[in-house]
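Only a single protein chain was left out; the remaining protein chains are all shown in position.
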Amino acid sequence: MVIKTEPFVVNIGPAHPSTHGVFRMRATLDGEVVLDIEPVFGYLHRGIEKLAEERTYTQIIPLTDRLDYLASMSNNLAYVLTVEKLAGIAVPERAEYLRVIMAELQRIASHLIGVGAFLNDCGAFMTPILYMIREREKILDLFEMVCGQRLTYNYMRIGGVSHDIPEEFLPALKKFVDRMPGFIDEYDQLLQENEILLARSKGVGILSREQAINISASGPVLRASGVKWDIRKVDPYSIYDRFGFEIPTGSAGDCYDRYRVRVEEMRQSVRILKQAVEKLPAGGVRSEVSHLVRPPAGEAYGHIEAPKGELGFYLVSDNSIAPYRFHVRAPSLLNLTALREMVVGWKVADVLAIFGSIDICMGEVDR
Amino acid sequence: MTVALSGGEIAARLEERFPGSVVESGQDSLLVKSESLRAVAGFLKTAPGLEFDYLTAITGVDYYDYFEVVYQLTSIRHNHSLVVKARCYGRENPALPSVVGLWKGADFQEREIYDLMGIRFEGHPNLKRVVLWDGFTGHPLRKDYL
Partner (left out) sequence: MEIEERAGLYIYSDTQLDKEEGERIEALKASSQQPLPDPDRWLDEELRRHILLTSVDAVLNWARRSSLWPVVCFPACCAFEFITTAASRFDISRFGMEVIRGSPRQADLMITAGTLTWKMAPQVRRIYDQMAEPKWVIAMGACAISGGIFASSYSVVPGYSRIIPVDVYVPGCPPRPEALLYGIRLMQDKIAKRSIITED
C-alpha cells in the first residue's frame, strides 16, 4: 500500500514559551522530521546602530547594555575597550581588576540562565532554572551593591568604572566564591548522568569543527566542536594574561558538549574570581577623561570573550563627540547561522533542544 | 596575541598573484577593487601561510561619496588577523560580490547590510530583508535617511 505524503510548513514562534525571545522559525516538515528550516528574526530590531550615531560616546553605554541583556557588563566592557583603543586612553590598575571581577561574575550569571533555559527546553520544566535563578540572585545582589541595578548596569565608563565598590562588597564576594563550587557540584549531581538529558542531547545537533569555523561560530558553540579558541587566551585584553585558568573544550560538538562546556566555564570563572579578589590593589577607579570624549579620526575593532561568544564593536570616528559608525559584531547572530545545518534531519522536539543549546539572546541578534 | 597583519605585507603577495587588484594598502587595512574581491578572498582563505579561515565580521559604512564594506578576517591556525575593505560607488545601486561561498558566516551579515544600507551582494542565494519587514521603504542606516 502506498501512502502519499506531502511536506508542509509549520510556523514556530515568534511568541513561544521557550525563554529565548521573539524568534520565528518556518519549518518544513515531513511528518515529524524536519526537512528545512528558515529562521526569521527582526522582531526586536530597535535600530541601536542608528541611534548611536546621535549620541555621545558616553551616552552610548546604556544603549550597549540592552544588546545582550543577560550580560550587560560584558557589553559595556567591550564597548569601552574599543573606545579606549581608538582614543589611546589608559585605565588604572584597580579599575582593571574590578572590570575582570564584574565580567567573570557576569559570565557565571549568564551561563546559569543559558544552562537553565536549555534544560527548560529539554523538558525539565522549571526545576533547574529555579535552582539557577537562586544563585543568580546572589550575583545580582552583588551587582546591586556596586551600581544599584539588577539587569542593565551602565557601570563601565571610558577610562575605568563609574564608582568604587562599597566596603561590604568584598566580604560578600568572598563568601559567594567559596560557596559557588558547591552549588555547581549540586547541579552536576542532578544533571550530569541524568538519563533523560543524555538521551535528548547526546549525539543531537552535531556541528563539526570545519563547519563551526566556516560559519564564524564563537564562544561555547565553537569550543564544544573542538576548537580551542578563547579571546581571553589568544588575544588577551585587559589584564587576563595575569590569571591562570583553562579553556574547556568539547569533542563531539553536540548539545551535551555545549552544556558541559558552559558548566566547566563557570568553574573556571570562579577560579579567576578567587585570584582577582586576592590581588585587588588600591587606587583610583577612573582616569581623567572628559565626558565629551573626542577620539582622533580613525577606526578600531575591539573584541572580548562575552558569555555568548566573541562580542566585537567596530567604531569609526571623525573627531566629533558622536561616532560616525557604530557596528556590533553579535555572537548570537553568527551562531544562529549554524541552526539550519544542525537541525535538518532531526525531529521537531529536537529543534527546540538544539536551539536552546546554542544559547542566543534576541537583543543581540536583532540589535 | 593575535598579530594584526599590516596591509603592506599582503599587498605585495596579492599584486604578483592578481595584478591591479589592490587600490591602496596601509598599516591597518587593505583596500581592493570590488571586481577582484572574490578572487582575493579565495586566495586569502587558502594560501599557505595566510589561511584566513574565520570571518570575524563584515561592516558597511556610508561615506557620502561611496559605500565601504569592511571585512575582518582571522586565521585560527596561525592566530593573525587582517582587515580588507572594498568600496562601491554610486548611491542608486551599489553592488559587491558575495563571499558566502567561502565563509558561510557571511550569510546573515550580508543580508543585514543589504537591508539597512542597500548594498546588493551578487551571488548571495537569499538576499532579502532580514531585520526589517518586507514593505519598508528606504535603507535606514544611510546617512540621508531622515
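Per-chain numbering from 1; labels A and B assigned in written order.
Note that in this section a residue touches a chain if its C-beta (ideal position, glycine included) is under 8 Å from a C-beta of that chain, and two chains touch if they have at least 3 such contacts.
Not measured: the values here are computed from a predicted model.
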| item | value |
| --- | --- |
| Contact residue for the chain not shown (choose from A:134, A:179 or A:242) | A:134 |
| Listed residues A:30, A:168, A:210 or A:241, member touching the removed chain | A:30 |
| Interface with the undisplayed chain - residues on subunit B | 128-129, 132-136, 140, 145-146 |
| Interface residues of subunit A (partner: the chain not displayed) | 1-9, 14-17, 19, 21-22, 26, 28, 30, 35, 38, 42-48, 50-51, 54, 62-63, 66, 69-70, 113, 129-130, 133-134, 136-137, 140, 150-152, 362-363 |
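Rule of thumb we're sticking to: only the chains that are shown with their structure count from here on.
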| item | value |
| --- | --- |
| Computed distance of Cα centres, subunit B from subunit A, in Å | 26 |
| Touching residues (chain side subunit A, partner subunit B) in the complex | 41-42, 45, 47, 49-50, 213-217, 227, 229, 234-236, 299, 301, 303, 310, 312, 314, 316, 324-325, 327, 329, 333-334, 336-337, 366-367 |
| Complex interface listing, subunit B residues touching subunit A | 1-2, 28, 53-57, 59, 61-62, 70, 72, 76, 79, 83, 103-109, 116, 129-133, 140-141 |
